[in-house]
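Report on the structure given below.
Of the protein chains in this complex, all but one are displayed in their positions.
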Amino acid sequence: MTMLAATRETGALARLGRSLLRNKMASFGGGIVLLMALGAVFAPWLSPHDPLEQDVLLRLAGPSADYPLGNDSFGRDILSRILWGGRVSLYVSTVSVLIAIVLGGALGILSGYIGGLFDRITMAAMDVLLSFPTLVMGLLVVAMLGPTVGNLILAITLTAIAPFARIARAPTLTIKERDFIEAGRALGFSNLRIMVVHILPNVVDEILVMASLWLATAIRTEASLSFIGLGVRPPTATWGGMIREGFENILDQPLLAVFPSIAILIVMFGLNMLGDGLRDTSDPKLRHE
Amino acid sequence: MSNAILEVESLSKTYAARRGFMGGQIAMVRALSDVSFSVSAGEAFGLVGESGCGKSTAGRAILRLIEADSGTVRFKGESVFDADAGRLRRLRRQMQIVFQDPYSSLNPRRTIGQTLSEPMRVHGTGSAREISATVHEVLGEVGMPRDAAEKYPHEFSGGQRQRIGIARALVLRPELIIADEPVSALDVSIQAQILVLLRNLQQQRRLSFVFISHDLGVVRHFCRSVAVMYLGHIVERGPVPAIFDEPLHPYTRALRNASPVPDPAAKVTMAKLEGEVASALAPPSGCHFHPRCPHATDLCRRVYPPWVEVSKDRGVACHLYPAGSAAMSENRETTP
Partner (left out) sequence: MNEMIQNARVLEVEGLTTEFRIDGRWYPAVRDVSFSLARNETLALVGESGCGKSITALSIMGLVPRANGRIAAGRVLLEGRDLVTLDESAMEKVRGSAISMIFQEPMTSLNPVLPIGFQVAEALRYHTKLSEPQARARALELLEQVKIPSAARRFSDYPHQFSGGMRQRVMIAIALACSPKVILADEPTTALDVTIQAQVLALLAELKVETGLAMIFITHNLGVVASIADRVAVMYAGDIIEIAPVDALFRHPTHPYTEALLASIPRVDRDATDLKPIPGQVPPITAMPQGCRYAERCPLREPRCSAASPPLVALAGEPAHHARCWVRSGGEGRAI
């Protein structure tokens, strides 16, 4: 049926922006994420207190005027620590997902385009990485190399590369069969140009969807590792670490564990909504083509 | 021969195909066997046949989009297969391809302007202003409005996309165009528009064509000479319209008879052509057409017929026309 109306399209980011705004789920989720991110970025200015400042007298105090979310077992302001903890989560998750996108995406496109033995070997390697749950990989890396932020990022990146490679490879396989790719070769374009200029933009949609979902996974992993004590060391504020402390003091002050948990919940909720919304808007358009 | 812009000799290509459960077995598919023909400058040369005959493979092998196993292709006397990367790149500017499927031939994420200007930028054929001017000029030549350059492929119909695909093939000013079923995916009225466009372009730019199609009517209209292919071989070659009015090879005759014609008095005749097009995986012995041929003899089952030039520009591979015979008058049937 040739009855479909045409819609105007521009570049990927603008498309993303428009689909965000049009899709309620995506914009709601995106809004949440944006708020949390801003909170994290501007933590130094937004926190009412120094997150490391202890006050023994205020140990395990409940919410008060000065300390809206109460104090932890060292008397530190929970609100400030949540804001600063967000920075760690934001940093770790963003950096690791970005690296995974670049490396995984490149591997996926190369693998799908080149095919043959290179493809088989690469995908086998990806399968190996995929068999490690992120948490287990985190444990391994941290246990062997030490609990630094850098190693945390390394662990998460290693597990994230494989899904991104797969998700970049699948559309590459279909797209490279399309005539416009062959046209490019007939016109003398180099393989690099074809991969970057022609295949990549057609793969970006899927990658973006996966990226938002993996940010959630990365945050959860960092929190989990910090919870079991293998993440960023105290006294740095991290959400996982705060939950751990809350866990230890749960009988005396349950709110200690509740607030950082809610923070994680909200961010992951927002990211998942964002990812789902993006997936809904990008899929029908892809099928349209 | 000296006027030939393209000379193809003994082109062969075999694929390894995986068969059987979990792809355990490997079978050889002979997509092209000893294909030879030449195209004169400014001529439209047709390659016809049904699916699996190898015509598309031949077109791609000529441009080295697929690497042939053996044979030679000469473009204006220069060997295409021996060219190194740099020479090949330059050759590619002169030989271009137009595809069948207008919905697959354009990158959906690029504007028309980007798609058309990219080849020129890659080859460095001019300044940004010159490139832009060429883009608009070529759009005009194919009957598209100027503002098409800012739009995306999905904003256009199939016929318009096909025009854009033709425009892309023209921006580097090639001399030879391989047209792979350029009108097969289009409606009848759009088909005619594109055929007229191609004819005009051929005259204005002095283009040569290798016109690949399964539609004999279209080939008769557009091409000056044609080669008929069956299971990787050329079975007959000759000038249009003689080859359709008086086909020599039984397959050519069957193909012509089976082609529907908009005239109720000329109903499609099947005559005695039974059976399927044999699979290229296990082509019949001897002449590949013998299982379906009403004239098959024992010789046909055993030996592949040699190519015979029955006249200056007609050739056929069929035991009905042994070498040296004045075959033209003999085997022409009175009933078409």
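The first chain written gets the first letter, and so on, giving A and B; residue counts start at 1 in each chain.
One rule holds for everything that comes next: contacts are C-beta pairs under 8 Å (C-beta built on N, C-alpha and C of every residue); 3 or more make two chains touch, one makes a residue touch a chain.
Quick caveat, the model's predicted, so the values are computed rather than measured.
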_Option from B:R64, B:R237 or B:R256 whose C-beta touches the chain left out_ = B:R256
_Interface residues of chain B (partner: the chain not displayed)_ = 50-51, 157, 159, 187-193, 195-196, 214-222, 240-241, 244, 254-264, 266-270, 273-274, 276-277
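Rule of thumb we're sticking to: only the chains that are shown with their structure count from here on.
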*Using the touch definition up top, name the residues of chain A that touch chain B in the complex.*
2, 6-9, 12, 178-180, 182-183, 185-189, 193, 197-198, 201-202, 288-289
*In their shared complex, at which residues does chain B touch chain A?*
60, 63, 65, 88-89, 92-93, 95-97, 99-101, 103-110, 115, 118-119, 122-123, 152, 154-155, 157, 165, 168, 172
